[in-house]
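Worksheet: one structure, shown below.
Every protein chain but one is kept in place in this view of the complex.
As written, the chain order gives the labels A, B and C, with residue 1 at the start of each chain.
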C-alpha cells in the first residue's frame, strides 16, 4: 500500500484541531489562532521529548550497560537531540511575543480557567527527569488545576525511577575503585587517610588548593563525597565520586562518552531554565502584575520555578571541586589500561 | 462552561496522530517518531502562516486603505510575525539534522512514495504570496504527486490575487504624483523630460551617478520605470515608481509604514530562501546523491527552487536604483505637507 | 587616496591585541585565547551600543521632536538595531560554554584579580539607559574594582540625563490632553471625576474590569497615574498617562511609532536580562560555588542583577492597566483628527 504524506502525517486531524473560543463567542479575536497553534506545537514537541527520555530510561535502567555496545552513545546522542529541541522551544517564545498585550486581552477572559499550568505533559517530563514533588514550587497548581487522570500520570512518573536516579545507579556501578589490587601502590600525601587512597589524596590536593575565603568548601566536600547518607541528595557520595572522576579524567577513552553524558544533562537543565525564564519575562510583558487565566500570578510562579527546578544541580555543583589538570594525581598503570582500548 | 487546556488544544487529536510505518511493518525505527513530529510541527506553522497571509490579503485587497485606520499597521505587524515564525522554522532544521543518514535509512524505504514535496500547504503558500506556476521549478512534482483535490487548492490560490498583485494595486493607487498642481514649479535638469518632472529629474540624477561599468543600468531603469507594459514584470512601472519613492523618502511620516511593509516582504523572501537552502543542505547530507522517497533527486529540486522562487525580487531589484540621500531632489512644499501629520 | 580593507579596519591593532597570561607564565593554556577574543568581541559591541544610545539621546533630548521629521523613526530604527545586537550577544554565550571548567582552571588563577565585573563600558551603558546607582546590586564592585578614571566615566553617565529620563520628558510633552476645547463634550461615567474627563472615564472602566482578586490594582492605578510626586518613580504620573494612551490607541497613525518605541525599550530590557541570566548560568556551570577571579561569588551577583536591573520596568508595569479594545472610550473627533494624516 502506498503511503501518502497527507495521510501519513494525519493532517486531517492536525489541521482541524483549532477551535478559537472567540469564534464560539462570536467576538473574533485574530490572535487566538496563534495562541492555539503555538501551544499545540509545544505539546507536539513535549511528546517527542517524552519519547526520547523514555527510550533513554530503558537503556539507563539496565542492570549493566555493555561498554562495548552502542548503548551509551545512543543515550548521549538522544540527549543532544533533546537539547536541540529545547533550543528551538526557547526560540519559539519569540513568536508568542509578537502578540501584544492588547491583542491578548481580546480573548483572554474567554479562556478561563484554562492555563498553561495545565500542561501535564510538561510536568510529567520534569518528574521523569527527576524533579520531586516536594521540590516543586506551587504544588497546588497541579493538584487543583489538573484532572484526576492527569495528576495520576504525573504521580506515576514521580514514583518511577527518574533519569536522575538511574544516573545515580549507573554512576554507582563504576568499577575502577573496587579493584583494590590496582591501587595498592598508590601513595597519598594525606597524613590521615580515611577513604580509598585515591580519594584521600584528591581531598588533600583539593583542600590545599582552596583560597582563604573558600575554606568552608572543605566541609561541603566531605558532605558531598564522604557522607554516605546525606539526606538532601539524590546522587550518593559514591556516585558523586564517580562523576567527579569522569570530569577529571575525561581524556581517557572510556570516560569520553560518560563526560559527554554529564555535560549534556547540565545543558538540559540550562535550556529548561532558559525556557522558564524567557517564559516568565514574556508573561510579565503580557499581563504585567495581573492574575493569569488559571488564577495564579503567573510571573511569580515561573520565577520561582526558574530558580528552584534545577534537576541536575547536584552534578553542576561538582564543578566546585575540580583542581588544575597539572596537579591531578597520576593513575596507576593498571587503571590506565582499563580506561583504554585494546591495543593489539 | 469552563474551558480546560487539554480540550481547548484538542490534545486528544494532536497527541494521538503519530503512526510510524516502521511499527506497522514490525521493524521499529526509533527516529521515525521524530520524522513525523517535525513534519507535523511544520504543517501546524504553515497553517498559521496561511491564516496570517489570508488576513493581510483581505486588507490589501480593499479598494482603498484608509491612511488613518490601523490597517496598514496591522499588515506590517502580521508580516513581522510571519518573519518570526519563518526564523523558527529555519532553526527547526537543526532538529532534523540530529537524525543521521543511517538512522533515516532504517525506515526510509517504508515511506515511499510519500515525500516532503507533497506538502500542499507550502505550495499553496508560495502561490498565495505570488509564485506563478510558470516560474516554479519542477512543475511536474505537484501535478504528478499531489492528489487532485490538493492540486485544485493550489490552482485556486494561483488564480486568485496574490499578495504580490495586491501590493502592485496598492502601490499604483499612490496619489502624490497625480496632483499636478503641487508639482508645477518643480524643476528638472533633464534637458528632454519625458515623464512626470520628478521622475525626469530622478532619472537624470541616477544616470549621472552611475560608474562607467554600470552604464547599462540606465536601460534597466527605463525598462523598470518607464515601460508601462513590461511583459516580464508583475509590478508595473507605475507601482515601481511608487515603491522607489517610498524607499527614497521613507523619512516622511506617511511613508514610514509603507517602507516597513516593503522591507518586511524582502525579509519574507530571504527567510523562505534560507529555509529552502538549509533544507537542501540537510537533504544532501542525509541521502547524498541518492534519490528522494518521492522519486526526485531532492537536492537538485531544492537548489533550483532556492535560486528561482524569489517572490518579491522585483522589489529587491529597486535597490539598484537608489541615489545618495544628499543628492535627493527636494519635494515641493505641498507634497511635503501631504506626507505629514496635521500640525494644529 | 585608496582605502584598503586591512588598514581601514585597523587590523594590525585588532589582530595583535591578544596576549595570554598563560604564555607569559610559560604554562600555555589553549583556551585562554578564546577567553580573550570573546571578551574583546563583547567590548567591541558594547562600543557600538554606546554609539547608538548616544545618538538617540541627542534626538530624545531636543526640546521638541518634530513629528514630521524622521527623528522618531530614527530612534526606533536604532533601538531595533540594539536589540538585534543584544540577541547576538546572548547567542555568543554559547561560544563561551564550549570552554569546560577544567579548561578554564588551566589559566583562571593567572588572571586574578581581573574580572568581568571590570567592564566599565557595560556599567556605563546601564547608567546611560537609566540604571541608578542606588538600584545597583553590588555597588561595591565598581567602586572597589574599577580604576578612578573608569568610575568617573560611569558617574558622569549617572549624572547626565538617562534615556529613561529623556523618555519621561518626551512623554510629558504629549499635547493632546491640554487642548481642553477638544474634550469639552467628552462624557465620563465616573460619578465623581477628579481628573481630566478622559482619565476619570478610563479609571472608571478599568476598575470596573478588575476581578475580585485584583481589587488592589485600583490603588496601584492611583499611585501610578494620579500621584504627581511618587517618590519611587522616574516616569511621572503625567508621562505614565501618555504612555498608557499610546498603548491603548496605537492604531492611530501618530501613535504608531511611539508604540514601537515603547515596545522596543521593553525588548531591550528583556534582552539585557536574558544576557545576565544566561551569563549567570554559564558562570555557575564554570566555577560552581567557588569564588570568581574578581573576588565575588559571581553567580550571586549576576542573579541579583538579573532580578533587579530592569531599567524600563515602570513602562512594563503599565500593561497591568489595559482594558479590552472593545471597551475603550471613543475619542472626540477633533482628537482623532489630530492623531492622523492630512487627508486632502
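Definition applied: contacts are C-beta pairs under 8 Å (C-beta built on N, C-alpha and C of every residue); 3 or more make two chains touch, one makes a residue touch a chain.
Not measured: the values here are computed from a predicted model.
Touching the missing chain, out of B:23, B:67 or B:106, is residue B:106. Summary of contacts with the chain left out: across C:48, C:160, C:194 or C:216, the touching residue is C:48. Set against the missing chain, the residues B:16, B:66, B:159 or B:319 yield one that touches it, B:319. Seen across the whole complex, the unshown chain contacts chain A at 67-70, 73, 179, 250-254, 256-257, 336-344.
Counting over the whole complex, chain B has residues 27, 100-102, 105-106, 109, 211, 213-214, 217, 220, 247-248, 250, 263, 266, 270, 273-274, 277-278, 281, 284-291, 295, 316-326 touching the chain that is not drawn.
By the touch criterion stated above, the residues of chain C touching the omitted chain are 2-6, 8-11, 13-19, 21, 30, 33-34, 36-37, 39-41, 43-45, 47-48, 51, 55, 77, 80-81, 84-85, 87-88, 91-92, 94-95, 98, 110-116, 118-121, 147, 150.
To be clear about the criterion, only the chains that are shown with their structure count from here on.
The mean-CA centres of chain A and chain B are about 40 angstrom from one another, to the nearest whole unit. With centres set at the average Cα position, the gap from chain B to chain C is 33 Å.
In chain C, 250 are the positions where the chain touches two or more neighbouring chains simultaneously.
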